[in-house]
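Note that one protein chain of the assembly has been removed; the remaining protein chains are unaltered in position.
On to subunit A.
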Amino acid sequence: MSLLEVNHLTTQFTTEQGQVQAVRDVSFSLEKGEILGIVGESGSGKSQAMYSVMGLLASNGRVTEGSIRFNGTEIAPQHFAGGMKEYEAHMRKIRGNEISMIFQDPMSFLNPVLNIETQLVEPLLNHQHLSRQEARQKAIELLTKVGIPSPEARLKQYPHEFSGGMRQRIIIAIALACNPKLIIADEPTTALDVTIQAKILQLIKSLQEQMDSSVILITHDLGVVANICHRVIILYGGKIMESGTIDEIFYDPRHPYTIGLLGCVNNPEKDQELHPIPGSPPDLLQPPAGCPFVDRCEKAMKICKRMPPPVSTLSPTHSCSCWLEAKKEVLK
């Protein structure tokens, strides 16, 4: 059984201009001990898909369809008989305990008026029902684990007394507090400098191996994916374009968007010319009926505009939704 199974997830936002279809029919699964990368440009729905799983959507957002099974239990809000109230009560027990989250900006995530100890022991007191003393001990252990020197003294300090990299380490410590089965990291290193980023990625990797938890890493940086992930999902316009192991995606990309994305990132190892993808992403207020990438795709055909492409399975781990692949399958 997979740790997380998401099927046909659809999330909409009600805005003054109309319904924004941020996530459209997204299905994927995550195994235990796996690091899954979710890659997409801004507005591709990568963060909203994960917020849907966590139940952290903004008040105008709603999961309209699909199922989310975590550890065998259904946690999609529309499947709760008692409505949002029961859903919220259930999610409160899971969030920060079995699933925890690491956010992009370490400064806005930590509360500036509370010291680190208060913020670090909060999940321990709430979920694990430890005593203050025990929680403090555990907090010191956690800080040591994430590589913060002199943790006892540091516990009494406030977020502004830490540098950006140190703050991100504290957030990781908070996320790890209850030994979660799943950690969702939303662009955890985007706000950091590259040398610090390298250190934080090393830390996430080694902690993941130690604790055998699963990680979903949301990012726009294909370099970070190549560094840390096992599998990757490419999102565009709220839909999954292609998914596979990193070797399949980097060395055998099939979807024109994936190929385009790899062609326009700077790989300083190879002196290739940059081939930008022309145009800009679709407006999700009126998502295109067919493939969301059709307007920017060099290989677009008539059918791409009319109908969404089916998912073609290329290997047990590699799948792609593109009419080109569907056509190949039929010809076979």
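The definition used in the following text is that contacts are C-beta pairs under 8 Å (C-beta built on N, C-alpha and C of every residue); 3 or more make two chains touch, one makes a residue touch a chain; residues count from 1.
Operating definition for what follows: contacts and distances are computed from a predicted model.
Enquirer: Write down which listed name, "Oligopeptide transport ATP-binding protein OppF", "Acyl carrier protein", "Molybdopterin-dependent oxidoreductase" or "Sarcosine oxidase subunit beta", is the UniProt protein name of the chain that is not shown.
Expert: "Oligopeptide transport ATP-binding protein OppF"
Enquirer: In the whole complex, not just what's shown, which of A:Ala89, A:Cys264 or A:Met307 touches the removed chain?
Expert: The missing chain is touched by A:Cys264.
Enquirer: Would you mind spotting which of A:Ile116, A:Val225 or A:Leu284 touches the chain that isn't drawn?
Expert: Of the candidates A:Ile116, A:Val225 or A:Leu284, A:Val225 is in touch with the missing chain.
Enquirer: Which residue among A:Ala185, A:Leu201, A:Met241 or A:Leu284 touches the omitted chain?
Expert: Reading the full complex, the residue touching the unseen chain is A:Leu201.
Enquirer: For the chain left off this view, which of A:Gln17, A:Ser42 or A:Gln133 is in contact with it?
Expert: A:Ser42
Enquirer: On subunit A, what residues meet the omitted chain?
Expert: For subunit A, the residues touching the absent chain are 41-42, 163, 165-166, 193-199, 201-202, 220-227, 246-247, 250-251, 260-269, 271, 274-278, 280-281.
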